[in-house]
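Left out: one protein chain. Kept in place: all the others.
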Amino acid sequence: MSRSSVMPGFRPTIGFTLLYLGLVVLIPLSTLVFKSFALSWDDYLHIITSKRVLSSFRVSFSTALAAASIASLFGFITAWVLVRYSFFGKNIFHALIDLPFALPTAVAGIVLATIFQPSGFLGKLLLETFGIQVAFKPMGIVVALIFISIPFVVRTVEPVLLEFETTMEEAGSSLGATRLQVFTKIIFPNIFPALLTGFALAFARGVGEYGSVIFIAGNIPYVSEIVPLLIVIKLEQYDIEGATAIALTMLVISFLLLLLINLLQLWVRKRSGQL
Amino acid sequence: MNAITQPLYKDKIVAQKRALQDPNWVKWSLIVITISFITLFICIPLGLVIFQAFSKGLTAYWSALSQPDTLSAIKLTLIVALVTVPLNTIFGVSAAWAITRFDFKGKSFLTTLIDLPFSVSPVISGLIFVLLFGAQGWFGEWLMEHDVKIIFAVPGIVLATLFITFPFVARQLIPLMQEMGNQEEEAALSLGASGWKTFWAITVPNIKWALLYGVLLCNARAMGEFGAVSVVSGHIRGLTNTLPLHVEVSYNDYDVVGAFASASILAALAIVTLILKTALEWKQSNR
Partner (left out) sequence: MSILLTDISKNFGAFAALNHINLEVPEGELVALLGPSGCGKTTLLRIIAGLEHTDQGHILINGDDKTDQNVSQRGIGFVFQHYALFRHMTVFENVAFGLRVKPKRDRPSNEIITKKVHALLDLVQLDWLHNRYPDQLSGGQRQRIALARALAVEPSVLLLDEPFGALDASVRKDLRQWLRNLHHELNVTSIFVTHDQEEAMEVASQVVVLNHGKIEQQGTPSDIYDHPANAFVSRFIGQTNVFDLENHESDWLQSAGLLSQGQKGKIAHVRPHDIIIEKSINNANTLATLKDWQHLGALIRIELVKNGANKSSDASIFAELPNDQFKDLKLVRGDKVNLKIRHAHWFH
């Protein structure tokens, strides 16, 4: 069974790994499934199809989609600039990209809320000059999720751009392609699968995000209430069944979406000769 | 969250190649877009934490931090990290060893399972422990009878944090050890070294930077986790509030200085993590 008979420690390490995985992850996670068996199908449907739950799903998924798209666009530009150009202070910007990974979400939450609330320094500016209110609206959720998404996109695209064979670009130019044609026909198709991965990671994270969102969202039912918050509210009302049903649904939808995106990626890679 | 194998920038080489040069207006507009984007979403928020924390002066900042509730939140945060980080580190090393040094059925499935907590919403990560140990949970009655408190107590916080930070160390080690191969270890074993000796003398020196980075990320998340902890903690001031929860409570009480003073500690932790990470990257690429 083991690859090489010389290497020691298979039994203890695999044993501990499986035991620990079971205790910390699998058993707790499975309770979600078993607990929801206690619900009848009608009860389940009743919970899930209530107007408040449905609109929270709509809010969560649409804001995560918007944020992941915006972050993909700007994340791609950022990765491009960091890999291809040099300018003063680049290394600092490069290091700062990971801040959303390292900064606790609650801190991000209160900071973004403070900046974008109508009396905040950017919130005021946006409200007075463009009449746009960001905080306490779905737009606020999008802003918070963009913050969370940045490193996912940049850090997946960046290594692929670094590895990218620039002679392909030279070959394109030598065959008469303009710089724009080189970008759209050679660079972008090769980077696209990585961008899609970054998008998927950002989207998956965005759907489940809680800490950075709740301060800026305003949490108005039917308008800016996200699914994770609704789970917390149900829990606080001791509505364990409701919380479980919503949580399981969200988990399943997230997994299905990830699966879909993985399949899409496989298809893109196959189509572009990378498999 | 890639392994820290990012190479140094090749921009000097690229800049010399005529065919790879973008028109100047393109280059500078993209640089301006990038700088504005990062400034707006990262630099301003970071600066604001500091600004708000000290908005009422140094004394107000200091008194906010020295409140008993804040101090106990700091203490609890440290305790949680002290328990979870070593446990997940041992797990990470052991899982990476089993997965990269042996072939067995279901290996890639196991690798997927290890990543599972990454794709679970923090709130759900908290919820599952409530379902297990809460008043209406599987073990709820038994725990009640024996007067053991897990939910709304420290053990629940530790468990939720364990779940959330579960993959960090393993995630860093598996790709690295896969790439490394086991030839060096086999050589050591063939020279008569024991398994333990081989691990400490050969494996650990090779993986130490990735290990350190994994521990760093694990620690940052353990100290900063909010959603999962928020569900299981019950927000009991002075007892089950970690620092991130304390930030929330203070903020909701309109105690701006208090909230941002606590936030500044967490932000400092994040910055230290980033600096160490950058230093590790430099070390790796200059090797």
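For reference, chains read A and B in written order, and residue numbers begin at 1 within each chain.
In this text, a contact is a pair of C-beta atoms (placed from the backbone, for glycine too) under 8 Å apart; a residue touches a chain by one contact, two chains touch by 3 or more.
Quick caveat: nothing in here was measured; it's all calculated off a predicted structure.
Peer 1: Out of A:7, A:126, A:177 or A:253, which touches the unshown chain?
Peer 2: For the chain that is not drawn, the touching residue is A:177.
Peer 1: Among A:50, A:167, A:237 or A:262, exactly one should touch the missing chain; which is it?
Peer 2: A:167
Peer 1: Kindly note down the residues of chain A that lie in touch with the hidden chain.
Peer 2: 165, 167-168, 170-179, 181, 185-186, 189-190, 272-274
As a working rule, only the chains that are shown with their structure count from here on.
Peer 1: Roughly how many whole angstrom separate the Cα centroids of chain A and chain B?
Peer 2: 16
Peer 1: Please name which positions on chain A make contact with chain B in the complex.
Peer 2: Against chain B, the touching part of chain A is residues 1-4, 6-10, 12-14, 16-18, 20-21, 24-29, 31-32, 35, 74, 77-78, 80-87, 91, 93, 95-112, 114-115, 121-122, 146-147, 150, 155-156, 158-159, 162, 166, 169-170, 173-174, 179, 204, 207-211, 215, 227-229, 231-232, 235, 238, 240, 243-244, 247, 250-251, 254-255, 258.
Peer 1: Enumerate the contact residues on chain B facing chain A in the complex.
Peer 2: On the chain B side, the touching residues are 1-2, 6-7, 9-12, 14-15, 17, 19-20, 22-23, 26-27, 30-31, 33-35, 37-38, 40-46, 48-49, 52, 90-91, 94-95, 97-99, 101-105, 110, 113-114, 116-117, 119-124, 127-132, 134, 136-138, 159, 162-163, 166, 182, 185-186, 189-190, 194-195, 198-199, 217, 220, 223-227, 230-231, 243-245, 247-248, 251, 259-260, 263, 266-267, 269-271, 273-275, 277-278.
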